[in-house]
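Heads up, one of the protein chains got dropped from this complex, but the rest are sitting where they should.
For clarity, chains are labelled A and B in written order, and residue numbers in each chain start from 1.
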Amino acid sequence: MTLLEARDVRVEFTSRGRRARAVDGVNLAVGEGEIVALVGESGCGKTTLARTLLGLERPTSGSVRYGGVPLAYSSRALRAHRREVQLVLQDPTGSLNPRHTVYEAVAEGPRIHRLPGEGDLVAEALSRAGLRPPERFFDRHPHELSGGQRQRVVIAGALALEPRVLVADEPVASLDASVRGEILALLLRLRAELGLSALVVTHDLGLAWNIADRVAVMYLGRIVESGPVERILTSPSHPYTRALLSVLPESPSPVVLGGEPPDPTRIPAGCRFHPRCQVLASGAAAEAGVDGLCASGELPVLPSSAGSQVACHHASASARREARTETEAERL
Amino acid sequence: MTLLELRDLAVTYRSAAGDVPAVRGVSLGLEAGEALGVAGESGSGKSTLAMSLLRLLPRGASVSGEILLDGEDVLTMSWGRLRAVRWASASLVFQGAQHALNPVRRIGDQIAEPLRVHGMATGAEARRRVAELLEQVGLPAWRARGYPHELSGGQRQRVMIAMALACSPRLIVADEPTTALDVMIQAQVLSLIRSLIAEHGIGLVMISHDLSVLASTCDRLAVMYAGRVVESGPSREVFAGGRHPYSRALAEAFPTVGDPASRIAPRGLGGDPPDPAHLPAGCSFHPRCPVSLVSCASEPVELRAVGDGTGAPHTAACVHVSEESR
Partner (left out) sequence: MAGTRRRAALTRFRRRYARQRAGLYGAAILLVVVLAALLTPLLTDPSGMDVTKATGARMAPPSMDFPLGTDESGRSVLLMLLWGARVSLLIGFMSALLSMVIGTVFGIAAGHFRGWVAAVLMRVTDWFLVLPALVLAMVLAAILGGGPSTIIVAIGVTSWASTARLIRAQTLAVEARPYIERSRALGAGHWHVMTRHVLPNVAPLVLANTTLMVASAIVTESTLAFLGAGSGQVSWGTMLRGSYDWGAATSGAWWYVLPPGLCIIAVVLAFTLCGRALETVLNPRLGGAS
């Protein structure tokens, strides 16, 4: 069952006098008990999409739905939404007010929503987040804790509202390497114990491999490929996904894309990846006869299906050819 | 002759709260053209190590041991000789390099600064050298006229590398050069570093918390924990077959995509990296160690040889090592 969904969401900003299409048509769904990884480089719009799903940003068009119901932007509707979908940010040190104690930080959510039994909620949330015994942490300040503990406090603060979906923006990027595993294991444990779904926004494919069920790869405001992690990360179809995987330290034959991730104010025509695409540059696209399409043909916005899908002219052409050879082989 | 040799280097910060030992007896060696990776997390002392190589530590730091650069001890050099050595023989790429650029000066002026300070080039000659350096790091020469805010993170990092190369040093120390960069930009910068050190025969000491990045870029690897080297050897061996439990944990923290063993199985260590002001007794890793013995809480372990002695030297400071190598 789909819990949190983005339907044809577009978010535009005006930056330096030009329109930046940070999110340019995205369909994404997070189901019950599912962990979805949203992967991409900086500037691709993944953080904007995450904030829109939380209701912190209003889409220019399209809708965010929870349980099938579109999100209204009245303060009452937003508050109800906050009880269902919560946020964990990247920097645990910045996410906590240095003047508040751990108790106050975790109790902030229940206090805002005037939930009864605040003390119990806080204790329960802290122990679920792995800080046991919770009473020992009530009176501490963030600067007295380690990075991993701070992130657990932030997670506890989100858990105190008993949400169904957690949106985590780079949850372990600022943490020491040896501590990452613990926090990721915590997310998995919360899924197992509470049925908590998660949308993890990250640039780290290894993280997606570690904990996600599905992965969606974003480039310049669109999802270019999505599907089950085992499929997408072991045999990717989109050239961008392939390039990202190839530059991981262990992989042989890295495809290092030239240039910088482009500017959302100047989105290329046709396939938005074509100026950096290694398949187009190597001539393989021309061989398949799609190089004209790459530069001019618009690609459709991918629907939010559970299966694998890719937005690429070359990949679609190859898939069609394979299908044709298969049917021919069957006929023979 | 060894380009860089550290002999029992120890750095202690003196603060109002007492002495904090950041580096506790590190011995490493590096040949010209070789790349050494130093891996560690917060509190391991790796950044202190990097800064100490050019005597860039703050005044409250006391340093002991020897840092031999081409045979000369950096720690006992005269001030004049030290200034000549800084940047001309050995240069640094700082952590958070993107913020190490002066926002109100042009890029070309900043890259030319070490050239001017060391009297190597001025005016038109300096401009020519700056253009050459920018080209080497993959930036167009016209960028010299621009300002840092016009560049992206990856481009600023390239500028820092260009600056480090300015005086053609024999040694470059890079402290977390690709942290905070996207994977693609990281790949670009790493391949740039690799090609430059190969082309010019420069020695490289690269510091990072990402063991996989170090393993693919460097020839040898040294893993630091709580101010000491706990494992050291050829990078492939240390990464794929680490003998110290901490090296193994660090390697597992960055799983290989495609490896079924790490699918929905994040692996990490409990506890936190130790506070250098309050180190545990005995082996400083024992509170977090999955295979610690009773003796580990009281007896520290020195680096022991791993394997049978053939091939490149590989050492690890774990009580379990000596038992296996017999």
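What we mean here is this: a residue touches a chain if its C-beta (ideal position, glycine included) is under 8 Å from a C-beta of that chain, and two chains touch if they have at least 3 such contacts.
Just so it is clear, the model here is predicted, and its values are computed rather than measured.
Shown chains touched by the missing chain in the whole complex: A.
Contact with the chain not shown here comes from a single listed residue; of A:Leu161, A:Ala185, A:Val215 or A:Val279, that residue is A:Leu161. From the set A:Pro98, A:Pro116 or A:Pro300, the residue in touch with the chain omitted from the display is A:Pro98, counting the whole complex. Although one chain is not displayed, chain A still touches it through residues 54, 56, 75, 78-79, 82-83, 86-87, 89-91, 94-99, 101, 108-109, 112-113, 138-139, 141, 143, 154, 157-158, 161.
Here, only the chains that are shown with their structure count from here on.
Every residue of chain B that touches chain A in the complex is listed here, in rising order: 41-42, 152-155, 182-188, 191, 209-213, 215-216, 246, 249-250, 252-259, 262-270, 272-273, 288.
Contact residues of chain A toward chain B in the complex are 41-42, 146-149, 176-185, 188, 203-206, 208-211, 229-230, 233-234, 243-245, 247-250, 254, 256-258, 260-261.
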